[in-house]
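Read through the structure below, which is laid out as C-alpha cells, and then see the notes.
With one protein chain removed, the remaining protein chains of the complex are shown where they sit.
By letter and in written order, the chains are A, B and C; residue numbering begins at 1 in each of them.
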Amino acid sequence: MTQEVKLEYNAKGMPFRRLGNTGLRVPIFSLGGWLTLGRTVKGDSATDIIKVAFENGINMIDTAELYAKGESEIAIGRSIKDLGLRRTDLIISTKLFWGLRRGPNDGGLSRKHIIEGTKEALERLQMDYVDVIFAHRPDPTIPMEEVVRAFNWVIEKGWAFYWGTSEWSAREIEEAFHVASKLNLIPPAAEQCEHHMFHRERPEKEYEPLYRKYDYGTTVFSGLAEGILTGKYNDGIPKDSRFGREPEHDEERASLASEEGQAKIKKVRELAVFAEKELNCKVSHLALAWLVIKPHTSTIILGASKPEQILDNLKALDVLPKLTPTVLAKIEEILATKPSSVVSCSAFA
Amino acid sequence: MTQEVKLEYNAKGMPFRRLGNTGLRVPIFSLGGWLTLGRTVKGDSATDIIKVAFENGINMIDTAELYAKGESEIAIGRSIKDLGLRRTDLIISTKLFWGLRRGPNDGGLSRKHIIEGTKEALERLQMDYVDVIFAHRPDPTIPMEEVVRAFNWVIEKGWAFYWGTSEWSAREIEEAFHVASKLNLIPPAAEQCEHHMFHRERPEKEYEPLYRKYDYGTTVFSGLAEGILTGKYNDGIPKDSRFGREPEHDEERASLASEEGQAKIKKVRELAVFAEKELNCKVSHLALAWLVIKPHTSTIILGASKPEQILDNLKALDVLPKLTPTVLAKIEEILATKPSSVVSCSAFA
Amino acid sequence: MTQEVKLEYNAKGMPFRRLGNTGLRVPIFSLGGWLTLGRTVKGDSATDIIKVAFENGINMIDTAELYAKGESEIAIGRSIKDLGLRRTDLIISTKLFWGLRRGPNDGGLSRKHIIEGTKEALERLQMDYVDVIFAHRPDPTIPMEEVVRAFNWVIEKGWAFYWGTSEWSAREIEEAFHVASKLNLIPPAAEQCEHHMFHRERPEKEYEPLYRKYDYGTTVFSGLAEGILTGKYNDGIPKDSRFGREPEHDEERASLASEEGQAKIKKVRELAVFAEKELNCKVSHLALAWLVIKPHTSTIILGASKPEQILDNLKALDVLPKLTPTVLAKIEEILATKPSSVVSCSAFA
Partner (left out) sequence: MTQEVKLEYNAKGMPFRRLGNTGLRVPIFSLGGWLTLGRTVKGDSATDIIKVAFENGINMIDTAELYAKGESEIAIGRSIKDLGLRRTDLIISTKLFWGLRRGPNDGGLSRKHIIEGTKEALERLQMDYVDVIFAHRPDPTIPMEEVVRAFNWVIEKGWAFYWGTSEWSAREIEEAFHVASKLNLIPPAAEQCEHHMFHRERPEKEYEPLYRKYDYGTTVFSGLAEGILTGKYNDGIPKDSRFGREPEHDEERASLASEEGQAKIKKVRELAVFAEKELNCKVSHLALAWLVIKPHTSTIILGASKPEQILDNLKALDVLPKLTPTVLAKIEEILATKPSSVVSCSAFA
C-alpha cells in the first residue's frame, strides 16, 4: 500500500471510510443483495451470510427495490430481525428507480415514485429508515429540481440520512449539486458505480472533478468484473458458474468469447501468475485490494451465495501492505487499461 | 398525427404524458367526477365506470370538493376501496376553492381553507394523499405569497405530490412562478382549463409563454364543448340530453339557439361529414384526437354516465394516425377559430 | 359611511374583512375572552354568550393564556364542544407572553415558551390548532430572529395558520417583517391594539406606514375605552360597574376623576347628545361604528358578561350608513383627538 492511503479500522479489523463527503463511516467491504439475497439465497441461508458478514465487520448491506422484485429487501429485513441486530449498528442502503409493477409511474425519479417507493421499501425492510437511498439510475425525462427536492424530502421526513446516485453521468451529478446549492437542499453523497480493472474510464476519469470538488464517494459494484477477475473463466466457462448456468447470460458468454473478451482473460491469467508468485495471493484478492486503495472508493459491495465467499474476499485486506508503487506499476503494465489523463490547463503553459 | 408528436403508451395501450414539467405520467384520457360521479351516478354504477376506465388504462381520476357537494369525492373513494385498487397505481386529483358550507372562510385560497379543505377532501376520499391538488379558481383578493406557501405546505406535509391551477390567467400563473422562485417553494405544475375546438384563445394563445418557459401542462375539461362536438345537438336539443333535461341549463339552451350557437352547430355538421367521409370516424373522436396532439395537453378529462361512453371516447386514439397536416389544415378551415398569432419581435425586423 | 369604505357581509349579516394581508376573513366584531369568559362568566353562561355571538355572525373568539390564568381558554374550548360547533366555521385566536406560572422561562417570547406555550394553550382549548397566535407583548430582551423563527415553526407544525403582534411598536413590527423577509419566513399578519376615540396616536399614526407597506391589520380591543364611551360614567361611577365594583381599579377611578378624565367625560356627554339627536343611536354605537369604518380595523373585540351586551353592540352596524363626511367632521370637532399628520415629502414640494 502506498504511503498516501491511510485506513482506519473498526473493532472487528475491518477498514472503513467516510461515505464521500458525509460523516457516515462505511466498511470498505459491504454486502450486496443483488442476484443472491432473496433470490437464489433465501431464509436461513441469507441469514447465515449476513451473520458471517456482520461478525467480520461488514455492517453495511446494500439492496434495491428491483432486486429479486422486492424479495431482496424482504429477506434482508427478516434476517436482521432474526439476528436481533441493533439498527444503529447497521448501515442499510437501498435504491429506487425500477418499480415492482408495470405502471408508467411505478418507476423513474418522479416525486410520486421516490416518495411512494421509499415508503414501500421501508415496509419491505421492516425499518423506519435506511441510511442511504440511491437513485438507481438518472431520469433525464424530468427536471433535476423535482429529483433533488424529492430526495431532500425523504431525508427531511427522517426516512433516510443521505442520498446517492447510481450510474449517473458526471454532468448529471454536477447538475444535482448545482440544483441543491441553488435551492439550499442536500446534495447527493456518493455514486454507486461499476469499477474494476477493466472498467475505469467513468470512475477514474469522468468522476475525477467530482472527487476533487465535492469529495464525492463511490460504492463500487462488480469489483471482480462479474467473476472474470476471480480467474474462474481462465479455462473456459464452467458449467456451474453464473454465466454457464443461467440462460439470460448469453450476452456475457458471447462477450467472453469475443476477441476483446479473450484479451481480458489473457490479462487475468498474467495477473494471476503475478499475484501468486510475487504477492502470494489470489488474483481476486489483488483485484479487490487494488480497488480498496483508490482513495474515493467508499465501499466495495460484495455479492455472496455462501458465507465462505465473504471470508475469502476479506483476504484481500492482507494484500494491502504489498501494494507498493512498484507493484502497482507492474499491474498497470499488465492491464494497460489506465484512462488517459485529462488535459489540464497547465498543459498549455 | 404529425411527425412532431410522439406518444408513449402504457401496458393497456393508453398513451400517457408527463403532467407539465413534472415526473408524473398521466394517461391522455382521465376520468372526471364533475356532473356525474356521486351525483347522477352513484354506488355500483360509479364503481362500474371507474372499473372499466381503469381496465382500459385510464388510471387518473379528477374530482373537486365542489362536485356534488363532496359526494363526488366520497363516491370515488368508496369505489376505489370496493375495487381494491392499489393506491400507487392511481393518480387522484382534487380541487379546492368553493367550500361546502357558507362561511366567508369556507372557500377561496386562504391558508385556512387550503389546509382545512385538503384535510377534509382526503377524509372524504379515504386517502392519505392526492397526487395533484388544484386551486379551482384564482383568488385575487389575497396575496399570492399566501397561496403558494399554503400549497407548498400541503406538499411538504405529504398530502399531495404536486399542485396546479384552474381557470387562472396567464399573469396569475406567472406570478405564482415568480413567488415560488423568490421564496424557494414548489411552483404549480399544470392548469385545468377548458379547451375545445370552440374555446382556444386562452389555452392556445394566452398560455403559450407558460408552455414555452415552464413546460406548463393542461388538464383539459369540456373537450367536447359540453356535448356540442358529439353532434348530438346538430338536429335540435334532444329531450333526454343534459341541456334538454335539466332546468338549470336555460342559459346553454339559449346560447345554442343564438346566431353564434347556430353557427357552431353548422360547423359541427360540416366537421361530422368530413370525419365520417374522410377519416371514417365520429366527429367526437375527431374532436378528442385533435386535442390529444396538442403537445401541452397533459390529459383530457372525460365525464361519463355509463361505461360505454368511456369506451366510445377511447376510439379517438384510432384517429391519431390520420391527423396529417392536410387533415389538420382542413379542420382549421372548417372551424375558423384559430387564435391570431402573437406579434413576435421578429415581426418588426 | 363614506363611499370609500365598502364592506362584505356574511350570511348572518355580519360584515367581515380580511385579517390584514392574509386570506382569513374575520367578522368585524369578534368575541373577547378578556375579563369575562372563564372568570366572571363560567360554564353555561359562557356557552350562552358564545352561542348568541355565533348565531349573530360573530364566529371569531379571541383569548390568551393569561386570561383568567388559562381558565378563559378552558371555558371557550368547553363551550365550543358543548355547542357542537364545527372547527372550520370558527376563527380562534390566542396570545402568548405571560405564562401561567412563575418561572423565568414561563413567559416571554423565547422559542421554549412559544412552543411549550402554544402546546399548552391548544390542550386547554381542546383543539388541534388556532387560526391566529399572537405575541401578547414584544420581548426586547431577545433577538427578533428567535421570535420569528419560533412563530414560523408553530405555523409549519400546523398549530396555527397566522401569527400576530400585540402592543408592539411600529419599529418592532417593521423588524419582524425585516427578519421574516431575510430568512424567508412568514411575517406577522395583524396587531392586537387598543384603539378608541381617546387612544389614536399609535393605531392611526404610528402604524400608518405598516398599513401602507404591508396592509397590516388590527384586532382592536377596548373599543369603548373600558366603558367610558358607553356613557355609563357620565354621571359618576356606578356602584355596580367594573370600576365601581372591583378594588383593583383604583387607578382607573382616579384617572376618571382627574382633570383629563373629566374632560373626556365632557366630550362623551357632548357626543351622546349628538348621537341621540342627530343619528338616533347611543354613543356606544357611534363609537363602535366609528372604528368599523377605519379601513385597517380587521375586527373589534367585544367583551360581554351577558348575551344582551353583544346584541346591543351589534346595533352599531345600523349607524354605518349615517357616517357621512359631515358627521365624521362633527365627531372630530367634538373629540379633538385626531393625531397630527405625519409630515410627508410632498410638504416640502
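Throughout what follows, a residue touches a chain if its C-beta (ideal position, glycine included) is under 8 Å from a C-beta of that chain, and two chains touch if they have at least 3 such contacts.
Just so you know, these numbers come straight off a predicted model, no measurement behind them.
The missing chain, though absent from the view, touches A, C when the full complex is examined. Within the whole complex, the absent chain has one touching residue among C:Lys112, C:His178, C:Arg212 or C:Lys266, and that is C:Lys112. Only one of A:Asn10, A:Ser45, A:Ser255 or A:Thr337 touches the chain withheld from this view, namely A:Asn10.
Residues 99, 101-106, 108-113, 115-116, 120, 139, 141-143, 146-147, 149, 153, 157, 183-184 are the ones on subunit C that touch the missing chain. Along subunit A, the points of touch with the absent chain fall at residues 8, 10-11, 16, 18, 21-25, 59, 86-89, 91, 131, 156, 158, 161-162, 184, 186, 215.
We take it that only the chains that are shown with their structure count from here on.
Two copies of one chain, subunit B and subunit C, touch each other, and the residues they use overlap weakly: the shared fraction of interface numbers falls below half. Ranking all chains by how far their C-alpha centres lie from the centre of subunit A, first place goes to C.
If you lay the C-alpha trace of subunit A over that of subunit B, the rotation comes to 90 degrees, to the nearest 5. Work out the mean CA point of subunit A and of subunit C, and you get 64 Å between them.
With centres taken as mean Cα positions, subunit C sits 45 Å from subunit B. None of the residues of subunit A touches two or more other chains.
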